[in-house]
Each structure stands twice: as structure tokens, then as C-alpha cells.
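Every protein chain but one is kept in place in this view of the complex.
Per-chain numbering from 1; labels A and B assigned in written order.
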Amino acid sequence: MAAISRDEVANLARLARISMSDAELDHLAGEMDVILGAVARVQEVAGADVPPTSHPLAVSNVTRDDVVTPSLTPEQALSGAPASSEQRFKVPKILGEE
Amino acid sequence: MSLNYDSALEIYEPTLGLEVHVELNTNSKMFCGCATEFGAQPNTQTCPVCLGLPGSLPVVNKRAIESTILIGLALNCSIAPFSRFARKNYFYPDMPKNFQTSQYDEPICVNGSLDVEIETDEGNKVFKVEIERVHMEEDTGKSLHVGGSTGRIHGADYSLLDYNRAGIPLVEIVTKIVPNTGKYAPLVARGYVAALRDILRSLKVSDVKMEQGSLRCDVNLSLSKRGSGVLGTRSETKNVNSLRSVERAVTGEIVRQANRLQSGEKVVQETRHFLEESGQTRPGRSKEQAEDYRYFPEPDLVPVAPDGKWIEELRKSLPEKPAERRKRLQQAWAVPDKEMRAMVNAELLDTVEQTVLLGADPTRARSWWLGEISRIANERSVLPTDLITVSDVAQIIELITKGELTDKLARQVVEGVIAKEGTPSQVIAKRSLKVVSDDSQLMKAIAEAIAAAPETAQKVRDGNIPAAGALIGAVMKLTGGQADAARVRQLLLKHLGQ
Partner (left out) sequence: MSIRDNAWQMAAALNNKEISAVELTNQHYEQINAVDKDVHAFLYLDKEGALLQAKEVDKKRAAGERLSPLAGVPLALKDVMTQKDVPTTCGSKILENWRPPYDSTVVTKLKDAGVIILGKTNMDEFAMGSSTENSAFGPTHNPWDLTRIPGGSGGGSSASLAAFEAPLAIGTDTGGSIRQPAAVTGTVGVKPTYGGVSRYGLVAFSSSLDQAGPCARTVLDAALLHQVIAGFDPKDSTSINQALPDVVAATKKLDIKGMKIGVVKQLAGEGYQKGVENKFNEAIAELVKLGAEIIELSCPNFEYALAAYYLIAPSECSSNLARFDSIRFGLRVGDDKVKSAEEVMNLTRQAGFGREVKRRIILGTYALSSGYYDAYYGSAQKVRTLIKQDFDNAFAKCDVLVSPTAPTTAFKIGEKSNDPLAMYLNDIATIPVNMAGIGGMSLPCGLAEEDNLPVGFQIMSPAMKDDRMYLVGGALEAALLSKWGKPILDFAPKLAGSK
């Protein structure tokens, strides 16, 4: 049995906000199955007694003082925007609130 | 037949949960040095970090951490020796990185409590609201929906985004479930937010202006059938933006949910929006599938691990707790409960205290600020302290105490100061508002008053002391209100052989 179904891949694409054609989904579902089969072996050695490492550095409390530094100008901030208006980033209509 | 609030509560017991978001008043943002001014021109307070430009990296604002620890300490929380930021992944146009840097399973403060005192039918009662966690995160940008018929998000043609607010430090304070509040649920919810706001204000960590969104409340509510012991499904009402709305939202949700349950429907676990006009809530956009936030430790930040020394330094800097301070002041000033509450509700406790600290009599300070000055402020829709300074009021009260001003004269002085005619002494001089303290001048007025009402004077001579009131009133009138009524009475009675 496949480790991951086409529907699951479709749901992941939805979560990741990537439109996918049926052909793309079919292809990716097959690839994902192979890749997941290969990476699943991490579970073989990951015992409950092994602490996780999320970061190579063991430092903590790196902070900055609460000091204001210069911002970009609005022109700079908006310079890369695909569309802007009234000194704001312009986007197609947003559906619904969070 | 639909249930009203009282009948709903006969059948159901509400369970509350409150999530409060507080914008900290740091100078710079949570993860970058951009300014945090409210109301700045759009996109003038942004940089690669808070715009989420490729390649940018966050660095934590130290004061934001300290403010959060202070809040935790003030809420009797344990401060975690090790805490981390996590990414909460979801897409939304006002969120530049399409993840929110927040805290998940390793928040900085846990397990606190806040006592909320409310008036019940049996007198004042304290509800202990337990705090589950206090954690740090960042605010989102603001969107403006343009076009369409309503100007709201639905039906808009396009949206405009301003990221000035994106990255402003937020602290989220989450309660555990608050059980057994019964019909007082709305008051407990309101009282909790009010008490929390007082604490935050005393800590000076936030502007706590609900109307500007620097303090926002989400209300979770569920009902369980009385005696069943089974918790019901909860709804989450978002962004309730005034104390009154908190109370109304809870009331509204109790009635709405009770009616649903009573008609055999289920309460849906969903996000709802509070409608200021009606006091009702409406459902948010229903999502076909639940979001999966895919939290994981933020790899661009290192852990926050406050040591004991740091925490103790912060603990030492904690101000007196608002509730304790209130008790202390109430005792010191000998104020009845009702008056005390009035002062607190009017948010004038600090002002009155400052006035007293300048030497004013507490009773007078209270009655001036809550009375005349508040009345004018209300008329003009401004704050009392916008009209007149604490030191001016203290000075005026001092003159009253010394007998140099009567209450009536003082009102004119206050009026003059508010009209920007100058300092109290300048107003007194300009308007010649000195008390007539010259006895001979008063005696002249007394003689005049007696001459005008000989019969009344005779009554007083005959021992009818209350009849003197009319004569005193006449003398006050003759002196244009600038006489000290007590002195007039003294002189008058003596003159009439009493």
C-alpha cells in the first residue's frame, strides 16, 4: 500500500498554497511515496530516550536592545511589489478573515 | 419558545475561557528596529525583517522579553527556565512571512492566577481565574478593503496592505477554563479583562487602549447541561474590543448557544465575530478543512532561558499590585466601597492619588475630579486630565481648605483654568474671586439682609435658629458668593444675640 495517497498530496498542496494539475498530483504522489519510503528509516533509531536537536548551536538569550533603527523609505519598501496604490501593497480581494 | 438569559441559565452552566492579546509599548518592534508609533503614514515603519523580505532574519527585542516576564510575575506565573519561539504556519496576506513567530509548547510563563472581584447578589465575591500561559508573538499588518458596496471584506474589489503594525510585539495571555461562574459569567469576564488591564497599566508595559487595538480579547464559551458535568462545544468570539463588549459577548453567546441546544441543534466549534451594534456574534468564514499550523521550533532564533538573577531583578521592579494598592488607598482615605468603585471605574484613581500626594484632602480631591471636572470632560468627550492638571487642582483644593476660596468660587477658578485663562492664581486675580474675609464688609451685608427681612431676623432672635438660613443666603447673594458661609453664619447669629 502506498505510504501517501493522491488525496493527501492534494491536501498538502492546499496547505502549501500551490495549485497543481491532476498530472502534477499523480506524478508527485508517486515520487512522494518513494521518498517517504526512504526517509522513514529515521524512525529506526529515534528512541524515546534520544533528545531532539533542532539547532546546531547551544546558545540562548541572544537579544537586541529596544532601540529604533531607520526603516526603509516607503518607496524602497514598495519597490519590489507587483502592485501598489496609496503607499500600500495592492493585492486581489482577500476572501474571509483568519 | 426561545430562552432568555435567565431561563438559559436555569438549564445550562457556562464555562469561560479568555485569550487576551496585548500590544507591548516597546519603542521598536519584536524582531527588528522599526518604530512602533500608532497612526504613522502607511509603510513608513517597515524594513526587510518585518516585511519578510527574502534573506532577512529576526532578533528578539530584550525589553519585550522583560515586559512579558513582568506580566508573568504580576500574574503569579512560573517563569520557564527554558523557552522557545516556534513558527505557526498559515498563509494570510497581512502576515509577511506567512508564518507567525510565536510560542507553542514552550511558553515563557505558565500557571498563574488573577483574582477578580465582582459584585454579586450576596455582596462582593472573588473569583480566582487561573492563567494557563503567557507567551510572546508578533502582530500582523493591516488590510484595507477597497470597492464593493459595503466597504467590508466581502464584496471588495481589492485590498491594500500596510505593514507598519506587522512585527509589533504581542503578548498573549490565556486563561484555563473558568468554571462555575453561573449567571455572573459576563461580569467575571469583564472583571477579568478590567483587572488584567489595570495590572498591565501598572506595569507600564502597554498602552492598553482597547479602542486602538492595543488590548484585544477573544472570548471562548461553552455550555453544559446543569448537573451533567460534561463540557459542551465551545465557540471562540474574536476581537471583542471594549469591557462592555466583553460582557455583552458572553451574554449573547450564552443565549445563542442555549437556544441552539434547546432546539436540538449542535454548537459548532468555530470562530465568531462580535457585532458592536447588536451585541450578537456572527460566524466567521467556515473552513472546509481545519487549518494545520505545523508548529516547529523557530530555527532563526535561539532559546530564551532567563536565569534566576534576571528574574529576581525583574521581580524587584514590580509595582504594587493594583488590587492591593486600591485596598491601601481606600483605607488611608476612608472611602466607602461605592465611591472607591466609582473612582476606579472612572479610571481616576491615579489622578486622585497624585492630587493627594500634592497635599490635597482626599475627599475633596475625589469629589472635584469625579464631580465638576468629570462632568465638563464628559460634555466635551475628553479625559478629565486633558482639561486641567493635577497640580492646578491640588492648588485650588488647598485654597479651599485655607478658606481663601469657597466651593462656588473654586468652580469658577476651575472653569477659568479649563478656558485657558491661566493658572489658578491668575484666574483668581483676573476674575477677582477672593473670599470676602473682611468682617466689617460682611457686617454691612448682614445689616442690609436684616433690614430687608426684619420678620425673619426676629424669628432668629426668638430662638428659631434654622430660620437663619434664609438670611445667610441673602448675605451670600449680596457678597456675590465670595463670602465664607460659615463665617457669615457665625457673625449673623452673634449679631442677633444667638
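We take it that a residue touches a chain if its C-beta (ideal position, glycine included) is under 8 Å from a C-beta of that chain, and two chains touch if they have at least 3 such contacts.
Worth saying up front: this structure is predicted, and the values here are computed from it rather than measured.
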Touching residue (missing chain; options B:Ser159, B:Gln330 or B:Thr355): B:Ser159
Touching the absent chain when the full complex is considered, from A:Asp7, A:Glu31 or A:Glu86: A:Glu31
Chain B residues that touch the omitted chain in the full complex: 48, 51-60, 87, 89, 91, 93, 96-99, 157-159, 161, 163, 292, 294-296, 299-302
Interface residues of chain A (partner: the chain not displayed): 4, 8-9, 12-13, 15-20, 24, 28, 31-32, 34-36, 38-47, 50-57, 59, 62, 64, 72, 76-77, 79-83, 89, 91-95
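Just so it is clear, only the chains that are shown with their structure count from here on.
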Gap in Å, rounded to a whole number, between the CA centres of chain B and chain A: 40
Touching residues on chain A, where the partner in the complex is chain B: 11, 14-15, 17, 54-55, 57, 59-74, 77-78, 80, 85-98
Touching residues (chain side chain B, partner chain A) in the complex: 26-28, 32-35, 41-48, 51, 53, 59-65, 82, 90-93, 98, 143-145, 153, 156-163, 238, 273, 284-285, 289, 292, 294, 296-297, 299, 301-306
